[in-house]
Each structure stands twice: as structure tokens, then as C-alpha cells.
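Missing here is one protein chain; the remaining ones are kept as they sit in the complex.
Up next is chain A:
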Amino acid sequence: MSPAQWDLPPELCCRPMAFVALTGLDVVYNAIHRAIWDAFCANRRADRVPISFKVLPGDHEYPKCRTKRTSYEWYIPKGILKTGWMNKHLNLVPALVVLFYELDWDDPQWKEKQSECATKVEIVRTSLQGRNTKVAVVLIQKKTPLPPGEDLVASERASALCGACDLSGKSLFVLPHTDHLVGYIIRLENAFYEHAQTYYYNEIRRVKSHKEFLNKTTHQLLFVRHQFKMGFFSELKQDTQNALKYYRTAYSLVHELRAHETNMLEIKTMAGFINYKICRLCFQHNTPLDAIAQFRKHIDLCKKKIGSAELAFEHTAWMSKQFQSFGDLFDEAIKLGLTAIQTQNPGFYYQQAAYYAQERKQQAGQLCSHEPGVGYPAPDPLETPSGALDFYGQRPWRQGHQSIDPPDSEKEKQGILALQVKERDVLHSELVIALLSNAVAQFKKYKCPRMKSHLMVQMGEEYYHAKDYTKALKLLDYVMCDYRTERWWSLLTSILCTALKCSYLMGQVKDYITYSMELMGRASNLPEEQKSRIEKNLIKVLMNEVPQPEPDCDLASVKTAQSLWSDRISLAGNNEFTIEVQDYVPFVQCKAKFLYPSFHIDEPVQLHVYVRADCPHPVRFSKLCVSLSNQEYNQYCLLEDASKEKDILETSTQENMCLVPGKTRKYCFKFVAKTEDVGKKIEITSVGLMLGRETGRCVYLNWRGGWGDAASSHETLQASRSFKRRTRLPEQQVDWDTVAIQSSTMIISRVPKISVQLTHEPPALTNEMYCMIVTIQSEEDTVAKDIKLTAGLKPGQDANLTQSTQITLNGSEVCDDSHPALLPDIPLGDLQPGQKPLYIHCVSTGSRILLFHVAYSVSATVEGKDINCKCHKDETVTLETVVPFEVAMKFVSSKFEHLERVNVDIPFLLMMDILSASPWPIELVNSEVLLASSMTPIDQPQSQVEGVTLQTSECASECFLLKCPPVQNDTSTVASGHYFISWKRKSAFAETSVVRTMVILPHVMVENIPLYVHAELPSFGRVRESLPVRYHLENRTGLVQDVEIGVEPSDAFMFSGLKQVRMRILPGAEQEMLYNFYPLMAGYQVLPQLNINLLRFPNISSQLLRRFLPSRIFVKVIFFRPQIKNNGRPCFLVFLVGPTLGLRYLTFFFFTFFYQLSK
């Protein structure tokens, strides 16, 4: 019996197809026959009818048919199903035999050939004696046949041939050997298929007909057999629905059989077969739930049918196979389009199969561990005359035996022994691993990562049992991290234990150390004594000795391992191992931290490393080193065991290097940072802890980043959440959880000991050279060298500010755009206390931040080390800039009337008002008007505000008399020019420079006027004294102008002259009009109004022209008439100008009184 004895027979697992035998074809030598055969068997896709063809010789001997039983009365069946039966109907007994014969209808030797064909048919018929197999004849013809009915010869000869061969017309076919061979072949095979179906239909009926002869007492086996056969024939007939029905009946019948130890295997085997068929058909019918239900039922029914206790492994092997084959079926169905789910996929069946395979292995281990003397029994009880069994599931030494007790107990014993001996040689682990790996593949597909890991652990363990430690270790190592991250310590511990055994047995030093470290640590839930044992072993390994073997290891393997380990001792080199801790949970924990997040350069950088062990016994280490991002400091962070020669177990004086379980040790390191590192970050890249000795064997535990292994982050989180009260620990001891991590620190520059003071008078005035005095005072103990001042606008402000701010050290001249907004690095040399004036020129208003940065270097001593420290101090100040004054300008007429527009060649005034807005007094040094070409001054313009000092909100005014030369057009807007004010802040604080501020004068509208009128009159008149007034009329056009002039009468004046006149003035000419006014009243009097009408320019009104003329005049009073008095001069003059109206009245009355008196 092969190891595959539990495999299902291939004829059971295949899809049954109708069997059709083809005879009379010479496929070796005849090309035509070959082509026909190829057409039959090539390209058998799903759309072709399911037939299995076979070419057989014409005189092939078909299996003999046994004589049909007429009565079952005395018949006792020997088994359920013969082993050859399925194969016989699939491959040996055809449903139809087709005879190919080359014969054309017009063959010249028709008669002879006809009889030869008949003979051949007869030979086939004889060979199939007793079978219902049909026979058909195919004539291979060279010519294309005519349509049926047209070829009279053909139909006549066809019926003759049918007669000769004893064939029905339906069984005679013609195959013209032409181009359309495949088409003809497909038609032929469809016809064959019909014949085959009829054959199988008849077979089913035949089997069914036996039923009436059977009785339930003796023929129970036959009931099963017949149902199975009918199911099988139905499958051959491709009637799967009925096949399923027959199989289901067969399945229930098989469990009705009387089961006992002797036939248990046969029943289970058949039940397994039928179950397989049912499940297969259910999947084929796309009813997977039916398949699963049937399988569950099958398992429930058969689980307890163990059979012989001495052969219990057979049952588990069978169970395993049941699950496996169902898994295969399920998987096959999925490949054909079925969808499986996470909780119902083939993986579970493979897993269960593996489980039974493991159980089988266990049982085999128990049942087959015979004494060494017991060998395989001498006449092989498993030998059968034919080399195979007659019936499925029977014992070779008692085939056909169906009664309860075995016929020969001695033979039975021998047979069982033979089976047990055979079982002993089976490689169970291989079977288990194969099944597990099948399951792994499935669970991977259906998103079950944990199930997958679990199965891989099982695979690893199975490899371990199979002594394939390399593979075992590989698998276990692969899944370990999953359990570690999920924090299932119980599972991790069990895996680690197996892994440790593997690494021990292979003499893998590094793995051995790694697993030991983890098993001793807090992630392992091994009992203390186990941990203690592992620790002792680890110390041995570190001392380059052979460790004690792990418990429960295979003895032979332990021997090999011991020699491997002793080889390792002599092996020089490669005795240094590095373990990256973040992937494990070793028994040593480490936390490294800088004391502060930043250190000044002039103080030592302090670093603490906390180390703690969780192992049962104290452990010594020989080196502790910290790697920092700047490796130059590493030398200062190193702790080494000075006693290199001493034994590690010996209690040394250096207790410092010993880790006591459960206690946290603190190691302090100090170093002075380099001045280049100012402003840089120093990080702890790793902490290394060396166990063992460099001379023997050593292992470096490497904490990347200075702390943490695979479990730390969660523990830290839990600790941070915890409300647990921390008990105060005695001196020198630290609570592990309270140690916070600070894995990097900044080196920052020394605190400067200087003061920077700014003296100035805010706010700054626009355009002013604003003076700020920077006072730097050193409070250093030693000389502050290389002081450099950077002053100016603080970078990062509005870009416009940069353009409108200029800084200079020279206050004597006003800055321009070439000056920068920030003056960097003004060297001040070594510090002599002093001041530095600085001038700032702010062109625009608003607030701006100014930065004063003082950098210097000073030497300091840290930890007995001289370092040159660079220090700096920043001072910022916000400066407000305001406008110093506002200038208002206006044009007025000579009468101080506001002018919208000025007239050509007529004088007017330009007035300026300077209003101070500065909080500080401003001195106006000078002012100047620079006129544009369109304006000319009438007199020499001279500043009237020179030397004036304005306090806040005071105003200074000045005016200039100007006129405009003629313009091209009648009216045009012209520029006036510029106005410059030179001023400075009047300050006692610092000498300030003069600032010249320019103001652009407004544009003004200039217009020509056709007639210019001006009067010439004295500045005052006297009562009753003639007042000559001369009016000048100038024609400013190129035309002769008609002018009408009239003088309105007035109460205050009498006058002589032309009261109304009309005259002509030639172009450019001037007309003079003389009037003699005679004032009658004193005081301001309105002059008689002059009305001028320009007849050519009606739009120039008299009103407009009158603007040029004085409207009033002051008239003085006379007390004594000069002709009465001798010298003609008034001897007494009262001139009262009252500020109020009341007083004016008084004055008037006074005048009047005197006047009347004199009269």
C-alpha cells in the first residue's frame, strides 16, 4: 500500500463522460484516418459534447460480461463496490462502438466490400457478447455526397448495407473526406452522443430492475451498490440532477449498513466516495451551501466511527483526507467563479485536515512504537493475489469477508501489525506541513492575518518536530513580531521557547542570545525558575561556554548541538553581536535623556542614562556608550569596565556596572559643547550596552534614539495615563515610569552680560535725520572683544519701509536712497564704554521697528576649559514717524480775495501757512520760492519766516506778490513752481542738521482779459477836499473796443467828470478818465461805482471788471480849515480806531459834533 492509500481514486474524482470506442481507424499509417482522429480529439472545448473517445483495433476484446443472474436468492455479496467497476465503465466498456470503413457508393467492388464490412461488424458484436453496447458504422467516402434522395444508387446501397450488417438506418453514417471535416465530425459526435445516452439510460433501467429481486437482510450491500451505479451511469449520461438523487439515496443507505469493526473501513470508504460525489455535484450545481451541509452531516456521522482502536490512526488519516478533499473541491469551485467569505473558505477545511493529520501522527506515535525486535510479518498479510483489492475499503487478508468476527484472529493480528509498521514509516510532518501551507494560502486570501500567523506557528512547530530547525526558525521568526506588536505575551512566550530550542539545536549563537534575552524579560510569562535557567545559560554563552540543553529536546539532536556549540568555542572571531532593541523586548531597558532641552555654551551638557533589568539574577555589563549626533562627544559618554581581565561573574569592586533586577540605575555624563555647535541640536542617536567581554563573546544591545524596545511606547502611554500614586523612593533610586525622554538638546549661546541703552526723542519727524544714541555697557568680568553693532530696520517688515528708511552714522548730511535700511556689523572694537549716535532718515510716516544687535566675543572657563564664547544681545524699539508741519497755499488778489483763477499781467498774491504738527519745537531756518517760468515775481521775493520758531500747532505765514505773463490761449492751467522750507528740530539733546523740505506749489488757471481797468487814487481822502481819481482803461485785445462808462451817484461823494460816456479804445491803447471826487463824509466810504460795459464782450460783466478797482476809501476829518488857520495845517487830529462797533459809533458822533461846531 502506497502512502497515498487514503487518496481518492482518480476515476472517482474525474468528471464521467460517455465512452465511445472508434475502430477501423489506422491512425499510425493512414493520414486520412489520422486527420479524422485528430478532429475527434483536438479542441475538445466545453461546447463539444462530453464524450471520451478511444481508438481500438477492430478485433479488440472488450471485458467479458458475466452471465446475468436470474435470481439473487442464494447470492451473498462480498463487498459494496468492486475496485475496477468505475474504471471499467469509464475506459473499458464503451457505450457505442463505431466502425470506420472506407467505402464509396460507386465502389466497383461494392459486393465484396459490403460483405467485408458486415464481417467486421460481426466481429465487434461477438466481442461485446451480452452487453448492450451499440454498434454504428461510418463510411469514409472520397466524394461529397449528393443531397439525400437524389442519389438513388446511394440510398439503395445504404439499405443493402444496413441489411447485411444488421444495422438500423440510424446507425449508418457517411463521412465524406473533404474540406469540412471538423463540421462533419461535430455532427457525427452529436449523433454518437445520442446513442451513448440511450445506452446509459438502458443501463440505469437494467440496474434498477435488479431491485425487485433483493431482500433487506442479505443484500444490504447491493442496495448501496446499485444506487451508486445508477448515480454513476446518470453522470455518464450527463444527468447530474438524477445522479445527485441516486447518490443521496446511496449515502443514506450506506449508513444503514450494519457496521462493525471488520467492515468499518469499507463503510467509511464508500461513505467518503459517495459524499465526495454529492459535494462535487452540489458545487457543480452552484449550491455550495448544500455541499457544506452534506459535508457537515458526513463528518458528524463518521466522526465517531473509529473502527479498530489499534488502527485509530487510520481513522484520523481518513478524516484528514475527507477535509482535504472537501477543501480541494471548495477551492476548485472558487476557481470556477464561486465566492467564498472570511468565515467560510477552504482554509478551514485544510486547517482541520492538518489537525487530523497531527492527531494521526500522535496516534501513530503511540500505536506504532513497537519493540525494536518486532519486524514486518513474514508472509506479507497485505499481499493479494492480484496485487490489488477486489472491493474498496476491505482488508487484504480477508477480502470478501462480511461477517462480524474475523475468520482468523492470528491473521488479523499480523495484518494490523503490518499496517502499524507501515504507518511508522509515513512522514507525517510533511503531510501536516503541506496541509497547513494550503490553509495559510487560503487565509491569506480571505483576510485572516492572525489565523495565518497561527498556522505558520503550527508549521514552524511541525518543522521543529520534523527536525528541520532552519525552516522552523524562519517561520517562527517571521510571525513573532505580529504577536509582539499585538502584545499577546503568552503566545509570544510559547513561540520564543520553540525558537530558542531551534537556535540551541542549531548552535545559532546570535538567535540564541536574542531569544534568551526576550524570554528573560518582561514580555515573557515564563516562571521564575525557567527565566533563571535561561539567564544562566545566557551567561554561559557570553562566557563562550556550552549552554545546558533546552528541556524536551530530541536526544540525538542535543548530542549534535553540543558538539556544534563546542565547535563554536574554538571558532575565533565573529563573537561580537549587535542586537537592535527596537525589534525585541529584551530584559534590559534603557532610557537616555538630556537634563534640559537646551544648554548654554558656557555650561556643561548633562546627560543621564537610566538602565534597568528585569531578569531574575543581577547581571553585569562591561560597557555603556552613548552615540550622539556629533560623534566628537561620544568619548565623554562612555562607561567601561576597567577590570578587563577579571571574570564577569566575579563580584568586582565596580558595583556600578551591575544591574540589580527591578532597580533603576542612573549614569550621568557631562561634556562641554564646542563653540561651533552653538545654535545646533545635539541628538542621542543610540545607546549601546555591552554584555560579555570583547575577549570572549559579547553582545551589544543597541537602543536607537536612546530608548525604547518593541513594548516601550505602549508602556509609556499606560504610565502617562495612570493615576497610581508613586511612592517616594529612597535616595539614588528612580521610578522608571517617571523618567521622561529628552533625546535632543539645543546648544545656545551664552547669556550676554552687557546692557544696550537707546536714547532718543520720539517720534521721528518725516525726512528728519532722527538721532538715536546707542549706549553699550559691558558687565563682563573680562574684556569683551570684537563688538559689532548691527542697527537699523528690523528685517521682515513691510518692504515699503525698507525703501523709506535710511540709516547712517553721519548726521551732518541728509541721507539719500543710497543709504541702507540696516547697517550691519559696525565694528566697535574692544569695549570702551561709549555711545554711538546714529541717524535715521524716515521718508514716510507710520511706525517701524528698529533692531539693535550687539555681538561680541568673550572668553569663559567651563569645567576648567577655556572657551571663546560669542554673545549677542538684541534690542528693538518701535519708532513712530510723524509729519513735522503742514503747508497750506492759496492765491489771493491784491485785495486778499480768494482767487479761483488769475489774470494775465495782473498782480496777485501767493500765501503760505506753515502749521507745525511736531510735538517738538521746529526752527524755520529759511524759505524760498522757486517759481516756474509761467510766473514772475513783482518784487524781490524774500523769506518772511526766516528764523521763526514754531511750537506745537503754531502757524507761520508769508506771502509773495506775483503776476503771470501772457498765455497762449485765453485760459490755461500753469504750474507755479516749488516752495522750499529749510528747518530743523530745535533740540537741546543733540545737534541737528537742517532739513530742506520741498512743497510743490499748486497749479493755477490763468486767463486773458480783454479790458484792464485800474484806478490811480491817493491812499486816503479828506472831507471836503478834492480827491482826484484817475481810471485807466487798457484794451488788451487786437480789436477796437466800444466801451460805455457810467458813474453811479453816491451819498458820500460829489464828483466832477464824465457821468456817462461812450468811447472807443484802439487795440493796445489806453484811455484815461479823470474824476474829481469830493468826499462829504468821514470814515470808510464806498466810492462811486464805475459801470463799464464792453459792447463787444457782453460776457465780461461790469462786476468782473470792478474787481480790479478799489471799492472804498478812507476819508479823514478836518477840524480847522486850512484857509481859516494861518499855516493851513490841522493842529489837532483825533484818530480813533475802535476795536468794537460801539466805539466806532462813538467816534462818528464825535466827528459829527466837531464838524457842526466848526460850521
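As a convention for this text, contacts are C-beta pairs under 8 Å (C-beta built on N, C-alpha and C of every residue); 3 or more make two chains touch, one makes a residue touch a chain; residues count from 1.
Here is the rule we use: contacts and distances are computed from a predicted model.
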Hidden chain of the complex, named as in its UniProt record, picked from "Trafficking protein particle complex subunit 2-like protein", "Proteasome subunit beta", "Vacuolar protein sorting-associated protein 33B" or "Protein YIPF": "Trafficking protein particle complex subunit 2-like protein"
Touch criterion as defined above, residue of A:67, A:217, A:490 or A:940 at the omitted chain: A:490
Touching residue (missing chain; options A:368, A:448 or A:639): A:448
Listed residues A:193, A:223 or A:348, member touching the removed chain: A:348
Residue touching the undisplayed chain, where the options are A:722, A:987, A:1026 or A:1076: A:722
Residue numbers in chain A that touch the chain omitted from display: 299, 342-344, 348, 352, 355, 447-451, 454, 457, 486-488, 490-491, 494, 714, 717-718, 721-724
